[in-house]
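Removed: one protein chain of the complex. Kept in place: all other protein chains.
So, chain A:
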Amino acid sequence: MSSPASTPSRRRGKRGRGSNPPTPQDARSPPSQKRRTDDSTSTGDLQPMPTSPPADVQSPGAADALFSSPPQFRHSAIPLDFDISSPLTYGTPSSRVEGTPRSGARGTPVRQRPDLGSVRKARQVDLHSDGLAEDIVATEQSLGQKLVIWGTDVNVASCKEKFQRFLQRFIDPLDKEDEDIGLDLNEPRYMQRLQEINVVGEPFLNVNCDHLRSFDENLYRQLICYPQEVIPTFDMAANEIFFDRYPDSILEHQIQVRPYNALKTRNMRNLNPEDIDQLITISGMVIRSSQLIPEMQEAFFRCQVCAFTTRVEIDRGRIAEPSVCKNCNTTHSMALIHNRSMFSDKQMIKLQESPEDMPAGQTPHTVALFAHNDLVDKVQPGDRINVTGIYRAVPIRVNPRVSSVKSVYKTHIDVIHYRKTDSKRLHGVDEETEQKRFTEERVEMLKELSKKADIYERLALALAPSIYEHEDIKKGILLQLFGGSRKDFTHTGRGNFRAEINILLCGDPGTSKSQLLQYVYNLVPRGQYTSGKGSSAVGLTAYVMKDPETRQLVLQTGALVLSDNGICCIDEFDKMNESTRSVLHEVMEQQTLSIAKAGIICQLNARTSILAAANPIESQWNPKKTTIENIQLPHTLLSRFDLIFLMLDPRDEAYDRRLARHLVSLYYQSEEKMEEEYMDMAVLRDYIAYARSYVNPRLGEEAGQALIEAYVDMRKIGSGRGMVSAYPRQLESLIRLAEAHAKVRFSDKVETIDVEEAKRLHREALKQSATDPRTGIVDISILTTGMSTTARKRKEELAQALRKLIQSKGKAPSLKYQQLLDDLRAQSDIAVTKEMFEEALRALADEDFLTVTGKTVRLL
């Protein structure tokens, strides 16, 4: 059934292997008896349950009877400390002669590997045993060395030797993984791992298949195609080396090799019948894990008459109860003693394909995983993992009494190795998975693209093509998508510098702000979209929940945490309530979220860029008011935005004309043309992803100078009129923008042109948002203090005028409010509103000059 018909030899091979799950064979397997006696020796050679019950049920009773008949067990039970995973049983004659490191290995119990199925059984081809020749697909040239496991082209000895060489010699100084902390990359990597095992005592050796492939292509291929055969050989090899080196080491059990990253890391959707029984690595998300299932591996029986005991191994999911006591020949006297039987742990896990891998409009696929022994409970629902394991297919029995079989197989994966993908994210190490995505041609193409002189404009145009013009805004958002370089100043006590660029769009309703947000949200992989109206502080940050089942406190993350390393789009920013907005303060500068709730105190990373859109408070933008007055947001928050853009409806005939043309074209353009543009979106996405992960520009000398100049200039402009027009925050923004622009060019160095563009964009945004509507002068203090300098000056002048007025009134202890206002108005040459008047009164009250009670003003 399993693999394609093209490999008949392989199929034959499996037949002999007794009871491995995927091959419901043994309908006719005459040769098995011999093999059986040979290697069903094991003690705790536990059968994994998921063997093929349907198969053996229907298969001729002969085979079953054969396997479970007591005589064989007697036969096999002799060498009890003898197990397949140990080199002894595996060894071809040559390996035995070599003298395996029995000393160490022997003292260490073997733990069998249910993850590999019951491979051990009946699989070794003993050269000296006769009658097996038929099973040996081997060239007969030199004994021992050319022998292969049947059904495969694996020669145990050479395979082992190669793997040992790999362990001893493999060095790759360039390849750095996050687990590699403390490894000397110029020394053989896996020897260091073995040393680690000796120290730590965790007898598992994880082997990256990628390394193996670069070391020995053929060995790698064998591993992928015949994992059941090859992995035990690897175990054997690893143990030999280990106990050779550390003969006195005491391990819980012998070392087990766990390969991972079987290069073809693939999508669940691509699994097909050809992958059955092969080593595969797939990624996905755990959606359900079962309870721990104790699986009986070996049953212990005792005769109730004579107390004779015997052990029966599980065979393809069944225990054959001995019907006759071998000692006293009483029938039906054997009783199962549960306490002395052996069990192993097993867990069923459902893995669902990760949302990124899914084609649009389809529901995700799932696949079942079986985890064994210590892999049980390693993952929780919700974890993103990469699983390496062996893909299995088992037929489903319809009914034990009916010979028909449901023509469908059940599939699952026996897990050999887990690798969580999202735990890395918390550590902030670069996303390996994302880097892997690019093929060489793609990278070439992107690099080619980056050399174009107008790449910046090009990309800006490709961004949300359905939204018309607003080029500077698109450029701003483009830079936001790229982000600045991350700098670490922890050692100087400043912590991380924010690399993310925050942007606020405000403007008239109906200027497609939401559409822009939606576009960005759809473009970036880790984007979140929320609306200010509908989100609460906890929804944005994180909340603590009590799991109803386990009574455990669980931290549920909100939009901001989820968009770590991405963009959080917040629509209707102005409608957000005060307390919700306040959590943004920390996120937008420190890029962290602190939580102190229900006994959980922690700080989560939230390195997210914020793209917010706000509507003016009076539904239409009032050009006579400042930004702050228009959107009524606290300036403390506004100053955290690097760029604030106004999206206003331009009043310009040429613009209208182009807009109309653009819109009309939307209403009849053909699908194909849209497809083309869709392609662009994919390119854009890749371009950004590539730049984000590979390009990390640093400031050049010149650029540094240019930035300093720019900053000094900005401050100068203000100081000329007695006000400050730039703060260090603005300088930081400039740096970020310049870096992002360098990223757009795939340049590792920030140059003057980057600074120029950063300056231009920053000025452009300032011009729009920080222009004092009364004077027409760009004034940064509108954003930083909420009031323009001129406004403040005017306020002071008015207060002074009022003070003078009151003083001129002489010694009157109290004055009428309305009277005073009228007098002031009569005197002043500008229109004095009631608000202005009240403000002036308040200012004077602050100076302890007067107090206001109701409608009277009292002098102090």
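Criterion: contacts are C-beta pairs under 8 Å (C-beta built on N, C-alpha and C of every residue); 3 or more make two chains touch, one makes a residue touch a chain; residues count from 1.
Heads up, the rule we're going with is that contacts and distances are computed from a predicted model.
*Asks:* Which one, "Mini-chromosome maintenance complex-binding protein", "Globin domain-containing protein", "Vacuolar ATPase assembly protein VMA22" or "Sodium/hydrogen exchanger", is the UniProt name for the chain you do not see?
*Replies:* "Mini-chromosome maintenance complex-binding protein"
*Asks:* Write down which of A:R288, A:K452 or A:K793 is the residue touching the left-out chain.
*Replies:* In the complete complex, the chain left out is touched by residue A:R288.
*Asks:* Quick one: which of A:A368, A:I753 or A:A801 touches the chain that's been left out?
*Replies:* A:A368
*Asks:* Have a look at A:C306, A:M358, A:L815 or A:V852 and name the one touching the chain we're not showing.
*Replies:* A:M358
*Asks:* Among A:H253, A:K350 or A:K575, choose the residue that contacts the chain missing from this document, as touch is defined above.
*Replies:* Checking each option in A:H253, A:K350 or A:K575, the one touching the absent chain turns out to be A:K350.
*Asks:* Could you tell me which of A:N339, A:S407 or A:S579 touches the chain that is not displayed?
*Replies:* A:S407
*Asks:* Hey, which chain A residues sit against the chain that's not shown?
*Replies:* 1-5, 8, 11, 14-15, 23-28, 49-50, 53, 55, 58-60, 271-273, 276, 285, 287-288, 290, 293, 295, 317, 346, 348, 350, 355, 358-368, 381-382, 393-396, 398-399, 402-412, 464-466, 468, 510-512, 514-515, 518-519, 522, 531, 534, 649, 651, 653, 656-657, 659-661, 663-669, 671, 674, 677-678, 681
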